[in-house]
Every structure is written in structure tokens, then in C-alpha cells.
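Input: one structure, supplied below.
Right after this comes subunit A.
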Amino acid sequence: MYAFSRRFFVSLATGFAIAGAIAPACAQTTFKIGISSPSVSILSVYFAEGEIAKKHGLNMEVVSAEGGTRGLQVLMSGEIQAMHVGLAPMVQANNKGADLRMIGASLNTLPFVIYATKKSDPPIPKGSVIGISTFGSETDIAVSIVLRNMGLTRKDVEITQLGGTSQRFAALVAGRAFAAPLLEPSITAAEEKGFAKVIDLYEARTPWVFDGIVIPREWLAKNQQTATNFMKAYLEGTHKALSDEKWAKEVITRRLRARDPKVVDFTYKDYQRLMTRDASVSIPGAENVFARLKEIDLAVVSDKLADHIDTRVIDGLKKDGFIAGLEKQYRVK
Partner candidate 1 sequence: MQGDALQRYTPQLVGAAALLAFVSFWEAAATYKLADPMFISSPSRIASVAAEMWEDPDFWRDVKVSSTEFIWGYLAAIAVGIPLGLAIGWYKRVQYALGPFIDVLNAVPRVTFMPIMVLWFGIGIWSKFAVVFLGAVIPIILSTYAGVRTNEARYLRVAKSFGASQMKTFKSIILPGTAPYIFTGLKYASGRALLGVVVGELYAATAGVGHMIAQAGNAFETDRVFFGVLLFTFTGLVVTTILARIEKRFDRWRPEGAVR
Partner candidate 2 sequence: MTPKLVAKDVCLEYRQPRTGDRLLALDRISLSVNEGEFVSIVGPSGCGKTTFLSVVDGLLPATSGEIIVDGLRVNKPGPDRAVVFQDASLLPWRTVLRNVCYGLECIGVRAAEARERAMKFVQMVGLDGFENSYPYELSGGMQQRVNLARALVMDPKILLMDEPFAALDAQTREYMQEELLRIWEQANKTVLFITHQIDEAIFLSDRVIVFSARPGRVREHVTVDIERPRSLKLKRDPRFHALEDRIWSLIHDDALVQARS
């Protein structure tokens, strides 16, 4: 028995050694931020990437996590250090025991326009298929709210996960879904296709923390400086994009793979129109998120802002004049 068991443990140890040998290759040396899908709201992340990030001492990488809630799962696994995602899914994760904080917002309003492939009455009939990105994400919640306003529940329709806005649009074109919330550039494409506008949530100017930078509290506590550096890069990217239209459009063309100059043009306009300049998280927006989450029967364990939002990084950058400096440098108002 002795000889055999020794052999067995040697093999086992070899197995672990192999696993151990690969592990360090994956050790992170860069600041990785996850995004759900390429759309207007994450452009600031792309603007910050590269030159500007390097200037602030950051080796930054953008990882596509395909959907907000999945991105949060990835964030909790430790594979990425930050996730660009809405407040609502983050609050839900915190409800279930996660310890995440939003340190900055990129979009403080609901920008969706829900389109249906054809006009009907009611605009969303019972039993129709509605596409969202992933369960529990902003699109899911937006759809829930809209359904509720129409006197329907989630059980009356079939909600299906399709991924980002371009995938949702493709599904509408293919007839795989009847309706879906869309963002630019899919909104323009939907208009061109002659799809029926069900509701424009942007026009309603609903205060809503739609997208922001989410970081695990524990990581933030240990890496305050890295987080600050990232926010600096993020803010500088935003300001540069707002002032340097040509450069911004180049980035849009490259990162969103938008070849049509018209698409690039209105995507940039949308960016100008929507972006929160100083990346601060809107308080009424956050309160609205809490209120609506409760309304659609999702328990909110704590609606204390401090349990979900960490304003110290942005407050610090405001206080030491970094943001004012950027405004001056890039002449952005």
C-alpha cells in the first residue's frame, strides 16, 4: 500500500504544481474594468484608455463582460477591479451580501427608447417576446417599470436575454423579439427600419443612476490611489472628448466599429447630451433607483446612500481643484 500511495500523492502534487505554474501567468498587473456592451455611456472609459491612463500612471484594460449583472459576477470573482454598470444591479448584489461601491457615475438618467417591430394596440401585447441584456440589469428593470405602467407583469410577456443594444437590435430585425429597449446607435437604426417607438424614457428625463464605476469596497480601501488615478483618467478623457471632437470621433469609430460617419456623428452628439461632466452620482437618481426597486418587489436591505455610494474619490478631486483644472485646460463648461 505504501508504495502506491506515495505514487498517488506524487501525481496529485504534480497536478497542483502544474496548476500553480499557470496561475501566476494570470496574476493581474493592470487595472481591468469591465463593460457590459459598447454603447454611448461607456465611451468615457474608452476615452480614458491608453495615453491618458498612462499619463495618470495606470495600465488599464477594458474587458467586455457581456451584460451588467454578469459583469458584477466577474467583478466579484476578482478577475476585474471595476465594473461599468448601473446602480440598480449593484444594489441588488449588495442585498445578497456583496460589498460594492459606486465611486462615480457616467449617466444619471434613463436613456432607453423602447422599440417594437410594429405598431399595435396595446403597444406591447400579452405574450410577446421582449429582449433585455441580462436578468436583473438596467434593461430588465426598465422593462419591468414600463410593463407595470402598462398594467402588465413580467409573467404576461416572455422576457429573453439577448445581450447588448446591438444584439437586441439584431434580434428585433430577425423577429426573435417583439420589443426591446435600445440605445444609440441602435435607436437611429430602429427609426430607419420604421420600428414603432413604444416609449422614450430619455425624454421623460427620469433621474436614474444608469451607469457608473463600481468597485469592491475592500479593494477600494486598499487601492484608493489607483482608484483615484483611474477617476482622474476617466475625467480627463471625458473632458478631452468634449473639447476635441475630431479625436473623440476617431475613438468612437475605432471602438464601436461604427463605419458610417452619420452614426459616429449622432453617437457623439448623444455623448455630449448625456454625459455627467464631473462623474458625480446623482442623489435624486439614486433615491429613485431605491424607490423603484422597492416598487417592483425587489427588497432593498439598506437604502442608506453611504452603503452603496462612495463619494470620497470625486469629492477629493473636486476639493483639490483637479476638476476645475480640467475645465480650464479643455475649456469645457
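The candidates were selected such that all candidates are chains of the complex that A comes from, given by their letters.
The rule is simple: a residue touches a chain if its C-beta (ideal position, glycine included) is under 8 Å from a C-beta of that chain, and two chains touch if they have at least 3 such contacts; residues count from 1.
Remember, it's a predicted structure, so these values are computed and weren't measured experimentally.
Comparing candidates 1 or 2 against subunit A, the one that touches it in this complex is 1. On the side of subunit A, the complex with candidate 1 involves touching residues 1-5, 7-8, 11-12, 14-15, 18-19, 22, 26, 34, 63-66, 70, 73-74, 76-80, 162-163, 167, 170-171, 173-174.
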